[in-house]
Structure formats: structure tokens, C-alpha cells
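The complex appears here without one of its protein chains, the remainder shown in place.
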Amino acid sequence: MTIESSKQESAGRIRLGMVGGGQGAFIGAVHRIAARIDGQFDLVAGALSSDPDRAKASAAELGLARDRSYGSFEEMAKAEAARPDGIEVVAIVTPNHMHAPAAKAFLEAGIHVICDKPMTISVEEAKDLVALVEKSGKLFVLTHNYTGYPMIRQARAMVAAGDLGDIRLVQAEYPQDWLTEAAERSGSKQAEWRTDPKRSGAGGAIGDIGTHAYNLAAFVSGLETDELLAQLSTFVEGRVLDDDVQILLRYKGGARGMLWASQVAVGNENGLKLRIYGSKGGLEWTQADPNYLWFTRFGEPKQLITRAGAGAGAAAARVSRVPSGHPEGYLEGFATIYAEAARAIRAARDGGEPDAEVIYPTVQDGLAGMQFIEAAVASSNAGNVWTKVG
Amino acid sequence: MTIESSKQESAGRIRLGMVGGGQGAFIGAVHRIAARIDGQFDLVAGALSSDPDRAKASAAELGLARDRSYGSFEEMAKAEAARPDGIEVVAIVTPNHMHAPAAKAFLEAGIHVICDKPMTISVEEAKDLVALVEKSGKLFVLTHNYTGYPMIRQARAMVAAGDLGDIRLVQAEYPQDWLTEAAERSGSKQAEWRTDPKRSGAGGAIGDIGTHAYNLAAFVSGLETDELLAQLSTFVEGRVLDDDVQILLRYKGGARGMLWASQVAVGNENGLKLRIYGSKGGLEWTQADPNYLWFTRFGEPKQLITRAGAGAGAAAARVSRVPSGHPEGYLEGFATIYAEAARAIRAARDGGEPDAEVIYPTVQDGLAGMQFIEAAVASSNAGNVWTKVG
Amino acid sequence: MTIESSKQESAGRIRLGMVGGGQGAFIGAVHRIAARIDGQFDLVAGALSSDPDRAKASAAELGLARDRSYGSFEEMAKAEAARPDGIEVVAIVTPNHMHAPAAKAFLEAGIHVICDKPMTISVEEAKDLVALVEKSGKLFVLTHNYTGYPMIRQARAMVAAGDLGDIRLVQAEYPQDWLTEAAERSGSKQAEWRTDPKRSGAGGAIGDIGTHAYNLAAFVSGLETDELLAQLSTFVEGRVLDDDVQILLRYKGGARGMLWASQVAVGNENGLKLRIYGSKGGLEWTQADPNYLWFTRFGEPKQLITRAGAGAGAAAARVSRVPSGHPEGYLEGFATIYAEAARAIRAARDGGEPDAEVIYPTVQDGLAGMQFIEAAVASSNAGNVWTKVG
Partner (left out) sequence: MTIESSKQESAGRIRLGMVGGGQGAFIGAVHRIAARIDGQFDLVAGALSSDPDRAKASAAELGLARDRSYGSFEEMAKAEAARPDGIEVVAIVTPNHMHAPAAKAFLEAGIHVICDKPMTISVEEAKDLVALVEKSGKLFVLTHNYTGYPMIRQARAMVAAGDLGDIRLVQAEYPQDWLTEAAERSGSKQAEWRTDPKRSGAGGAIGDIGTHAYNLAAFVSGLETDELLAQLSTFVEGRVLDDDVQILLRYKGGARGMLWASQVAVGNENGLKLRIYGSKGGLEWTQADPNYLWFTRFGEPKQLITRAGAGAGAAAARVSRVPSGHPEGYLEGFATIYAEAARAIRAARDGGEPDAEVIYPTVQDGLAGMQFIEAAVASSNAGNVWTKVG
């Protein structure tokens, strides 16, 4: 297997803007690193904070030209669309409730969008966005970043190739522990907005991390959900949104799943784990150790497939940067979403489509995520009953 | 910490009989090794098989006196009760449907019983057995053998001591893969009776391994179940009983749980795993690596507590035989059930009670297991609805 | 794969005596459990302690007949040889300096010997014992217990079958930490005699655990040592014998090895680990997790071969008692030495040889161990120079 790191680089960078991500924000810095890793983007404009002073200071720190640091996304969309050297794509990294309005502004201005998840704060808003993306003809890339891990690509390819036979079971989980106590009342900005329905929507843990687990299960298994039954819990007193989610899933075609996401499971940092079992084989993968994929063919010894190592195929090689045994991590997986976006944007420059092998989460995945959250909240509120998804 | 292996041994062995466990049976051999490990029992009588030739051959192989190899458990109970050197306790290691009748015969003959799980094939039968045990004044020890692992004892002690704070979440799972294909139609005796409702009762995977996970969760957490919601599945065509079980649990006091047991999860051998999370800490334990207990106090680094190592306390030391770093396994855990039974039997000889620290699963635990199975089957049949347990 | 646990049991137990192993001794209790696990032996006589009171109390605790608890091994050898129901085999579990004298007494009395390691306290003594064993025609079984682990048997079979190609490298290590501080001066009996040259011989860590690593490397690799270069260190002030050992090995045929044993490596309990690499494949095994064997064929994914699981062959199945996924441990591995001894003793009863598949460490392995210790001490004393072994 040859890794193809050189293919990640190319001349002629794409002009990128950012909404949100000012000083102190976690995910904005991650997006910027992800955009830089493969050298495909130049960050040239931003509306980095709703607080004007912070916006300005953040822009200076990042070396943005003064006239391209904007006070609002509306202003930015308008101004950038008017410039001959305006941004080609914007990254939206705000709290959830701002995703849709910002995306709308840029799509309408003819600018591609890279957007954080969950995509919106309601299914309705998500559907509007789907319609708008279709109408605009612009690209919409949702940063379900875990789909960028090479071994997740490998797993997806193996399922698609039939290595597991007919899929029977999906076990997805994403335990964390950072909300074990009331961090939202002791000064954590992250905790504040994540637990605030106004900024996060109807889902707490389910929106923040449950959607990641759900998306990843679908991405790898290729299965479509039929219905779910959910129990959302809030363990910390005074908290409004859920901090623990237990879900049973029925997929179309008969496969069944369990999904657990928690922000109060002490000892778990970002314990995203996916296990998929079929009539012929089984796969296991853990985000904290992302370069390993465990594969068992029924009746044979378990195999450890490593990123870029023996047993890993083309789907993993495409998105690997260093040889096996040298770990790639979260930022490289995130960068792959940007690299795929870059390929799609370059193709779109010429009015074309990217190669078939280019994969990224779309506005449809974003809608599916919102339908998942909505169905889960509805199921839980109705006393944990089976609820159709979508 | 000092291990107390010498205390496991003592003069004056207890006379033991066995029902079931003839040649070719798996669990009978396990019980015999477990009984031998600490040198507390002598196997002196048996009704080892319902097939007379196999019974005889098995008895000869085990060195039983010819007149103490019986054709039926009824005959054995009667004859042994009449002998001055008759057995003091019998181990019942037959398929499930024989447990209750055999136990009844020996209890009524004044002989203590060690019995495999699940205890009976119905709640009704289980309740009768509870009544009979009470009436008989004899001991009844159920071999939920995983409760004998030192680190499970350690975990239980830590929960009881409040190291985890208030328990919020219990995640229990027991995946296997040996029934991924229709082994019951290709000559596996184990598979035949495990998938046959006449011999196994109403539960397949749930009775065979789901009860183990359920019992262990209760043993460690100290929680009592209020209600459950279950989805039982059968993935292999032509199979009657469930081969996969997904359950949501509501414990009294507000804790919630998920339980998954499967016999079609390719790549899992005996993947029993228990995770418990509270307001202050979390615990994780895996049966395949039983000498390790992972403990995290919220806000501190995860600790690896090892059997008989630093951090392990008296509850683990009581049931450890070798120093830390030398792994003890399944048979030692099983042997601890026998060692505890021996202590109880010796105490009972003098009409007394064993020390308070002696712990073994009782007829009440057996009843709880049957109530769990019955509730799960009922919930599943009713369309996966919340169902009271017990 | 079928495990063959029933074959471990058989009628007609072998009469066993024990020298050493009285109350408070660690390894004596281990030998007794090992002897009981497969039900092949009855412990009927003993000279359990050089302290008469402790000998008596220990014998009572173990249920020995009063007239078969002896004050010395000389007396015991004589008396048991004279009884028609005298012991057939003796287990010698004393400190090292007593091994040879005791073994001599029993061999000369026509009684088979099972003996702890290191076998003697000098090469000279070892050579005398080799000669005596040959002359006596009696069996001599050395409890290099790690050779009883099923996955070690599997590894040995794979090397012998050529699965690794030509062996190039052997990496053996056995770190512990229990002598990090001067435990011999704070009341640990174990530490006292292990660090005392009068009772342990010229080697500290090298004799206690280095020999285990060395023996295991030879057992699995099938290689014979040509020469070694050793550096023995003593890190704890006031200690006389080595507590850390670093060795380079040259095997006949060109393979090379490193061996590290330490009793001051904080965080290691019994970290015996063996890695063997050849021109076609590599193997890795760790004592603390003994049911796993990692195997890589060059250019293929790493495989996890589990005891009694897919990929494990007949050599492991012969000595397995429970299905894969249910861990076997230290005591089962130890018991396998006893089970193999039982097979050899039964064969010898009829003047025959055991089946070719019966494997146990012999007096020759004991001599090899002493030659290893002697060469290592000599090399170290001479300034760490290459020294022929044997």
C-alpha cells in the first residue's frame, strides 16, 4: 500500500472565510488547523465573533486584512461576494442556532459552505436548507469529521464489499464525562451554550455527540433507519437538556442497533466507538485509537488492520498522510473533510463533479441528523415508544 | 495486601454429588475443577447422564464407586440420604429444565444444593423453589460464577463504600459469536439444547448469557430493577429462541441501564463487560481480562486496580489465590463460588451461619433472574414496552 | 477446535508427597492447587517445614494422616519408600538450596520428583543431579510453569512448524517491582530468602525470574544458546544479590537475543513477555494476558490467536480446559505441568513412556538454567564479556 500524501497538496489555494471561531472558541481553531494541514486553503476573511472587540482582536491574531474582518456574517457575505478576490467558501463554526441563517446568507451570495454539526436547530430549518442548497447549486459540506478517519473509510469499504455479509447489528456509543457536574454554572462557555436550548436546540448530549455516533453508524453500515425508541435523561440537577441518551434502532432491512451517548460517564473522554456485526464478519473501531480497525471473519482469528498497513486498502490510503505505525489523529481526520471539500470546490470551479471516490457529509446528512434528534426527543417525550425517523 | 490462599484449604472435605456432567458435557467438568481447586470437596456420587451407558462410563472415568453411580437423580437423592457417608451437597449441572426437579429431590432429601443458572424454566417454578429452600432449611447456591471474580468483589465493595457516589448508569453487555450460524443443525450438542425451548425455557441468549450480565450488574451496583423494555431478536433462520437481546433498564432510585447480549456478534468470544457510572466515579471491567479493574474518580486520572495489587482491598484479597500479575481466570472465579459454599456448609454443619463476608448467589437471585427473563420476553412480545420486573 | 478438558481427569489418583510448602509459604499452596485442578493427585504425605510445630500444624490443616507428616525429608523418603501405599512422587517446594539434597533422597528411594526452579544452587550440583536421575530411572519434572500455558504451547508449535521462518531475534523480559525498596529488611520472608545467597545461590533476580524468561525463550524458539554477555546490577543499597539483569544472547545458528529481568521496575507486577521474530513472521506473548498470542505473517495484518479460539491448534487444545474467551490463568498453566507429570507417571507405572506429545521441563532444562545463571554471573563479574554457556 502506498500512501498518497503528496496528492493532498496542490498549487492554487482556495480562498476561505470563517464565521465564528474567535478567541477562546474551541472548534474554530480546529477548523483552521484542518484547513491548513493539506495546504489547500487560505483564510482571508472572517466574522469571527458577535462581540466586535473580540472579532477585531481575533482577526488581527490570525493575520486577516483589516477590511476583511467583518462585524456580521450578513455584511461579510455581501462584501465578499462583491470582491473579485472574494472567498470561495465559508466555514461556519458558531453555536448551532446560527448555522442556518449564516449558511443561507452565503449560499444566496453564491459562496460554498462548510458547516459544523448539528446542522440546524430543527428539522424544518434543515429542510429549508436542503432546498436552498439544491436551488443554489453551491456545495454544502457538513463537518461530521469522524467520517474522515482512514479506518472509518476502510470500514465503510469493507461493509460495502460484503466482507461482513448481511449486517445484523450496529452498536454505537459516545460516552464523555465533562458534564458530570454542573460545569455550565462554573464558568465553562462550552458547557453554557451546549446546555442552553436556545443556542443548541432541543437536544443536549444527543445533538452534540449522539448525532456523531448516529451519523458514523450510517456512514459505515450504509443502513437507513426505519424507527427508533429513545430514552433521554438529565442527571445533573437544574440542567434542562439531556445529558444521557439511550436509543434502540431498527434499520430498514431488519438490522438492529443500540446507541448510547452520555456526558456524565466518568472516566470517558471522547469514547466514540462503533461495532458492526454481520452474517460473515464483525468490525470494531474506537475514536481514541483511530489507526486500528479490528476485523473478524467468522471462524478466523481477529485481525488488526492498521491505517496504511497490511490489510488496509485504497479507501484508507487515499486519505492517509504518514506511514502506518505513525499515528494520525483527530486533526488529520478533520483535515480530510477539508481536503475532500477542496477537491469538490476545484471540480466545481470548472463546472464539474469531483471524482466518485470523493466523499463528504452533505446537507442531506445534516437533515438526517436533525430527523434523528427530533425523533429521539419525540420518542422520549411520548414515554419511549417506537418513532419513525424521517 | 496479603492474599489468603492458605485459608482456602482445610482438612475434612465435604462429600459432593453431581447430577449431569457426563462425558462430553462442558459445564460439568468446569464444576468439578472448581470444586477441586481449593481442596474442599470430594466427588463421591453421581447421576451423570440420562443415558445409562454414558452415566456408567463417566462415573468410571471419574473414579466413583460403582454403587454410587446412579441411573436417575431421584434414585440418587434417596440412596445418598440413606447412607451414613452420603453426600452433603449436590451440584446440578443439567440443561435448565431439569434444575428444579432435581433440586427439589435433593432438598427434600435434606441435601444442600449447588445449581447452575438460569435456575428454572419459569418464574412459577422458581417461586416454588424459593419456598422449598426456605422450608427445607438447606443451602441453595446458584453458580452465577462471575460474582466470584476478585475484581468483581472489589467493584462491589467500592460501590458499597460510596466511591462512585450515586449510581446513575449501568452498561452491561455479553456478546458472543458461537451461534452466528446454525450450529444447532450441524451437530453441536450445546447449541442444540441452548436453542431448544423445551430444554432451555423461554429465553435463548437472554437465559444463557443475558441473565449473567443482569445478575452481575445487580451484584456490583446493588441496584434493584424497577422496569425494563426489551427487544429480542432471532437472526438465524429457523431458530426459535432469541439470539440477540437489547434491553433498557430503569432501576429503583433513578439509575438507568442498557444491557446487550448476543450470540451472533462475530469476533466476540465471551465478551461480558460491565461499566458503572456514578456522580463521583466510574468503573469498568471485562471478563476476558478479569484481573483488571479500571476506576476513575471524576477529575483524576484513570487507575488500573489489579487483583491483589495496590489499590485492591480486603474483598478481593479474601478470594485471591496468587499474587497480582499472575492472572487468575474463569476457573478460579468459579472455584470461589464453591469455596464460599464450603464455608456456608461447614457453618451449617454446626447449625450456624457463615461469616458475614461470605457471599454467594442464592435462590432469591435465581428467582430474580427468572423474573428478568420473563419480563424481557413479555416486553418484547408486547411490542417493546416498559414492563415491571418482579 | 475442541478442548479436551475431560481428558484431564481420570480414575486412580497418584499418591503425592510434598517437601516444604508449610503455612505462609507461597509456592507450596500453588503446587497443591496445581496438583488438584485436574484431579490426578492425592497429597498424602509431607515434610512441610523445617520448623516442627509449623510442619505439624500445616499437615493438620491439609488433612494429612498424622504418621505421614515428617520432620525431615530424609525421614520421609525412607518411610514412604517402605510403605506399600507410599508416595509415588514428591513435590519439592523449598528454597533453592534444599532442592538438590531433597531430590537426591527421593530419587535414591525410588520416588519420582517434581521440583521447583532454579533446580540447584550450582552447576556442579545440577550435573550431579542429572547423573542421578539417569541412574535412578525415575522421572524428574522441573516446574518451569510458564511452559504450561496453552498459548506458549501454540507458539512453540508454530515456530517448530516454520510459521516464523528462520528465527532471527528473541526478546525476553521479566520485570517486577516488589524489591524496589528493601523489603528483605521489613519482614517479607519471600524477600529475605530470595536476596540471601545462602538460600538462593549466586543469583538474585536472575535466579528467581531471569531463568524463567530464559527457559521460556528456549522452550518456544527451540534455540540453543552459544554465549551470553551479562550485566547484573544491584540498585537497592545493602542488597547482596542482583536485582536487575541485562543480557545479550547469541544463539547457535546466528539468532540473537536480549533478556531483561528486574525486580525494581516500578509498575510491573509479573511482566514476563516473550517476542520472537523470524524471516517470515513474528510472535508476541505476555504472561499477564496469557490467553492471547499475537502473530504476524510478514506483509499481513497482525492476528490475535486466542486460547481454544480460531487459529489455535492441537498443541493448545491438549492443555485447555475451558472455551476461548473464558480466561485460563497462572494456576491452570501450572496445573498443566502436573497433568503432564501425571501422564508420564502413569506411563512409567507400566514401564512405558508417555505419548510423544507429553511435554515437561526436565532435569536437563534445570542444568541449562544453572549454566545460564553461572555464565551470567561470570560474565558480569569479568566486566561484561562474552561467556560460553554450558
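The chains carry the letters A, B and C, assigned in the order they are written, with residues numbered from 1 in each.
What we mean here is this: contacts are C-beta pairs under 8 Å (C-beta built on N, C-alpha and C of every residue); 3 or more make two chains touch, one makes a residue touch a chain.
A quick note: this is a predicted structure, and the numbers were derived from the prediction, not measured.
In the full complex, the chain left out of view touches A, B, C. When the whole complex is considered, the residue among C:Arg168, C:Arg199 or C:Arg346 that touches the unshown chain is C:Arg168.
Of B:Gly12, B:Gly238, B:Pro301 or B:Gly351, it is B:Pro301 that touches the chain left out of the display.
Set against the missing chain, the residues A:Gly24, A:Pro52 or A:Gly162 yield one that touches it, A:Gly24.
Listed residues A:Ser324, A:Gln371 or A:Thr387: the one in touch with the omitted chain is A:Ser324. Among the residues C:Thr296, C:Ser320 or C:Gln371, only C:Thr296 touches the chain that is left out of the figure.
For subunit B, the residues touching the absent chain in the complete assembly are 295, 299-306, 309-311.
Subunit C meets the missing chain through residues 164, 168-169, 171, 177, 180-181, 229, 231, 233, 235, 244, 246, 248, 256, 258, 260, 262, 264-268, 275, 277-284, 294-298, 302, 383-386.
Across the interface with the omitted chain, subunit A contributes residues 5-6, 8-13, 23-24, 26, 29-30, 32-33, 36-39, 60-63, 176, 268-271, 287-291, 306, 309, 321-332.
Criterion: only the chains that are shown with their structure count from here on.
With chains as nodes and touching pairs as edges, the resulting graph is complete, every pair of chains being joined.
Chain centres defined as mean CA positions place B nearest to the mean of all protein CA atoms.
Distance from the subunit A centre to the subunit C centre is 55 Å, each centre being the mean of its Cα atoms. Note: centroid distance subunit B to subunit C, computed from Cα atoms, is 33 Å. Measuring from the averaged C-alpha position of subunit A to that of subunit B gives a distance of 43 Å. Counting partner chains per residue, subunit A has residues 295, 302 touching two or more of them.
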